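These notes concern the structure reproduced below.
A single protein chain has been omitted from the complex, and every remaining protein chain is retained in its original position.
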Amino acid sequence: MAPFVLYLSLALAILMIVGAIVVVVTKDLLVAVIASAVVDLVLAILFYILQAPDVAITQAAIGAGLTTAIFVVVLRKTERFEDD
Amino acid sequence: MLAIIGWIMIYIGAIFLFLGALGIFRFPDVYNRLQAGTKCTTLGAFSTIVGVGLVNPPWLPKTLLIAFFILLTNPISSHALGRASYKSGVKLWEGSVVDKCKDFEECHKKEEEE
Amino acid sequence: MGSRLSKFLYTAIVMFVLWLLLTSTFNSQEVIAGAIISVLVAAFTHERFTRKGLANLHPKRVVCMVLYFFYFFWQMVKANIDVAWRVIHPKMPINPGIVHVKTTMKSDFGKLMVANSITLTPGTLTLEVLGDDMLIHWIDVKATDVETASKMIPGVFEKCLKEFLE
Partner (left out) sequence: MNWIIVITLIGLGTVLTILRMAMGPTPADRAVAVDSMTTITTALLVLLGLFMKRYIYLDISLVYAALAFIATLAIARYLEGGV
C-alpha cells in the first residue's frame, strides 16, 4: 500500500505545480485568484495524506473559503488586469 | 452484505465523478459544462460518501450529514455561477436553439459600482 | 404563523438533532451539554430561524417530505444517466437553449425548493428567478413556448411540493 500513497502524493504535487504556473503566467488577476484556490485545495489533500489532520482542517477553512473571498474583495477595490 | 452494497455504491460514485469531469472537459460552452459538473458530481459524491458510511456502519450519521451538505450547497453555487456568467456576457454555444433571456432587462443589468 | 413557544421548541429540536448528528455519540455528558447549548441558541435565534414553528413537524408533512425526497432522488438518478450518456457519446448529441417558464409557487421557500429541484434533475439548470418567471437552461430543448415548457419542467415538482408547503 505504501507505494500507492507515494504515487498519489507525486501526482498531487504535479497538479499543484500546474496550478502555480497558471498563477504566475496569467495577466488576468481573477484567473490568478481562482488558480490559487486550486493550489490551496491540493495542498490540503497533501497535508491530509501526510497524516496532519489539524493542519489540513485549517488549510481547508482558511485557504479554500476565506483567502479567496478576501482576494476578491481586494480585486474589486483595485484593478483587475495587470499591465505590462 | 452491507459492505458489498457499500462498495458497489462507491464504484458507481467514482464512475459518475469521472464522467462529470470528462463532461467538463468535453462540452463546448459554460452552461453545458455547468450541467455536467453539477449533476454528475453531485450524484457521484453523494453515492461515494453514503457508500463509505455503509462499508463502515459506525460512520453512517456523519457521512449522511456530509452528503446532505453537498446536496444543499451544490445547486446554489451552480445557480450563482450560471447567472453570473450570463451577466458577465459569456456567449451561448453557436448550436443553441433559443435564447429567451434576451427579452428580459434584468438578465443584462449589472449591479451598480460604488 | 405559529406562536413564540412553538417557534422556540422547533428551533431547539432542530439544533439538538444537528448536535447529535455532529457528535454521533450518546455519552450522557455530551447529550446534556448539547441540550443546554441548543436551548441557549434557540432562545436567541428562534425569531429569525423559522416562520411556522412546530407546524413543520406535523406527521403528514414529514411523510410528504420523505416521499418527495425519494421521488426527487429517482429523478436525479435518471438525470445523471442521461447526462452521462451525452458525455460519452462520441458526437455529443446536445441541443441546448434557454427557455422561459412560469411557476405557480407563492412563498420564497417554495421557489427555492423548485429551483433547486430543477437544477438537479433532467438536463435543466435554473439561471434566473424574477418573481413568477424562471429562465432555465435546457440541454435538449423540446418546446420553446411558455405553456408547454412550464408543463414539462416544473409541473411535476410543483404538484408534489404544493401538498406540504402551502
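To keep things simple, chains are lettered A, B and C as they appear, and every chain counts its residues starting from 1.
Convention: a contact is a pair of C-beta atoms (placed from the backbone, for glycine too) under 8 Å apart; a residue touches a chain by one contact, two chains touch by 3 or more.
Predicted model only: the values in this text are computed from it and were never measured.
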What are the shown chains that the left-out chain touches? A, B
Which positions on subunit B touch the chain that was left off? 7, 10-11, 13-15, 17-18, 20-22, 24-25, 30, 33-34, 37-38, 41-42, 44-45, 48-49, 52, 55-56, 59, 62-63, 65-66, 69-70, 73-74, 76-78, 80-81, 83-85, 87-88, 90, 110-113
Counting contacts across the full complex, list the positions on subunit A that touch the omitted chain. 1, 4, 8, 11, 15, 18-19, 22, 28, 30-31, 33-35, 37-38, 41, 44-45, 48-49, 51, 53, 56-57, 60-61, 64-66, 68-69, 72-73, 75-76
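In the analysis below, only the chains that are shown with their structure count from here on.
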Subunit B and subunit C: spacing of chain centres that average the CA atoms, whole Å: 15
So how far apart, in whole Å, are subunit A and subunit C when each is placed at the average of its C-alpha atoms? 32
Where the centres are mean C-alpha positions, what is the separation of subunit A from subunit B, in Å? 21
So subunit C residues touching two or more other chains come to none
Subunit B residues touching subunit C - in the complex, by the definition given at the top: 16, 19-20, 22-23, 26-29, 31-32, 34-36, 38-40, 42-43, 58, 61-62, 64-65, 71, 74-76, 78-79, 82-83, 86, 92-93, 95-101, 103-104, 106-107
Per the touch rule, the subunit C residues reaching subunit B in their complex are 20-22, 24, 76-77, 79-80, 83-84, 86-88, 92, 94-100, 115-116, 119-120, 123, 125-128, 130, 133, 135, 137, 139, 141, 144
